[in-house]
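Subset of chains shown; positions unchanged.
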Amino acid sequence: MKPFRWQARIRFADTDASQRIHYTAMFRHFEASEQEFLHALGCPYTSHEHRDFGFPRVHVECDFQSEIRYDDLVDIDVTVDRVGTSSFTLAFAAGVAGRNAAKGKVTVVCLDRHTERSTPLPARLAEALRRYLA
Amino acid sequence: MKPFRWQARIRFADTDASQRIHYTAMFRHFEASEQEFLHALGCPYTSHEHRDFGFPRVHVECDFQSEIRYDDLVDIDVTVDRVGTSSFTLAFAAGVAGRNAAKGKVTVVCLDRHTERSTPLPARLAEALRRYLA
């Protein structure tokens, strides 16, 4: 299956005094694309099925490959790197005008809000994610 | 003329432990709508005509009228409150599902990058802004 693509425009608040994107802003755009990806799967974090779960991140990483500047339009491709029992890893590839700009990964754990312990992923979410395994 | 409308979705990074939007995030969304508004006017800050100018903010304000939460879709209406010689004020009205949620103003000064002093607004920008005076 083709990756899910989300396009973001770089804001002033995303940049820093180097005149390039501040690296934390890339993660904000990854998060936006994750949120839109889960909407596209029909499994948003806000769905009724997820009301007893939290989805904290346990690992995040990003490599910056080329510069990203104010007003750039960034295409972010989301794929699924791994679907485990109680966690999954998303992979993000960001490009500007066809040039590789950044790539990252985020590992999300499913947490039972009541016990505060990890718990198996909701079945419908796990199944939807598997369709986007890279 | 009708306001320029921009729609934003509230991200996790926009919220805080109160489970509502953190107030600085509202300004980031105002900034995004300002940037898209200037693109719609054909006068983005990145245009060649603006290469000798900076556009710092000298006053910003916001009133919060009702709660804004994660995953909300926020409609932001941009109008022009004032066009002066070397500055202008934009007004923003944010709503969620037709309910007033926040309203703000931002006053932007045109700065000559070389002298670091305020300078008259580029004529084409001033004219375009006047078409959206509320």
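Each chain carries a letter (A and B) given by its place in the written order, and its residues are counted from 1.
Going forward, a residue touches a chain if its C-beta (ideal position, glycine included) is under 8 Å from a C-beta of that chain, and two chains touch if they have at least 3 such contacts.
This is a predicted model, so every value here is computed, not measured.
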With 2 copies placed, total copies in this complex: 4
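Everything that follows uses one rule, which is that only the chains that are shown with their structure count from here on.
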Approximate Å spacing (C-alpha centroids) for the pair subunit A, subunit B: 27
Touching residues (chain side subunit B, partner subunit A) in the complex: 9, 11-13, 28, 31-32, 35-36, 44-46, 70-71
